[in-house]
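To keep things clear, I will list the structure first and then write my remarks on it.
A single protein chain has been omitted; all remaining protein chains appear in their positions.
Right after this comes subunit A.
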Amino acid sequence: MNPFTVHEGIVAPFNRSNVDTDTIIPKQFLKLMKKEGYGKFLFYDWRYLDGEEENPEFILNRSHYKKASILLSRDNFGSGSSREHAVWSLKDFGFRVIISSSFADIFYSNCVKNGVLPVVLPQESIEELFDREEKSEIYPLEVDLEKLVITDFNGFKESFDLDPFIKEMLLNGWDEISMTLQKEKSIENFERKHPIHFSLKDAVPQRNSE
């Protein structure tokens, strides 16, 4: 994962609450078995008319938002299905930061695992950002992960909270699995004392059997 330090980018306003992962990436794209290339399917049902032509009304189809990398939305962003494809599609489109007043739990952790920064701000700040965005032609923000601060270039400055461990992970671009694999001794010790009451052993396929 690439480290995340300071990000400056254009804000795309997404004035909806309860944006669910079915909407972010509809199910027909969950059959693809890779992690890349989902950007063109992001918000598919809203973004295209008849699945082909771009819907000119849809916010991300306006030319100055096509380069946006910060998504501003409302409460309960990313609710519903656990599909990580939602984050893959946002990231592939170019989003590195998502700002909202609240996120669904699984979506939040999926973001972090992919180096996308979810920023929770209080309701009033969300309103203010929507307001400032609306009044500007293009509205850039700077997100400083080290200092946990968001600023615009016109007097807006707001700090945000982030779990210190998640912050370190993102700043360093650490691979979580490698970190856990180093704990092999502890895991083995744990397993020695820990009871498992079911047994699937008989159902385990043998490698050489057909």
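Following the convention adopted for this analysis, contacts are C-beta pairs under 8 Å (C-beta built on N, C-alpha and C of every residue); 3 or more make two chains touch, one makes a residue touch a chain; residues count from 1.
As a convention for this text, contacts and distances are computed from a predicted model.
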Choices "3-isopropylmalate dehydratase large subunit", "NADH-quinone oxidoreductase subunit F", "Thiol reductant ABC exporter subunit CydC" or "4Fe-4S dicluster domain-containing protein" - which one is the UniProt name of the chain not shown: "3-isopropylmalate dehydratase large subunit"
Those residues of subunit A which, in the complete complex, touch the missing chain: 16-18, 20, 22-23, 26-28, 30-35, 45, 74-76, 79-84, 87, 102-106, 109-110, 113-114, 163-165, 176-177, 179-181, 183, 186-187, 190-191, 194-201, 203-207
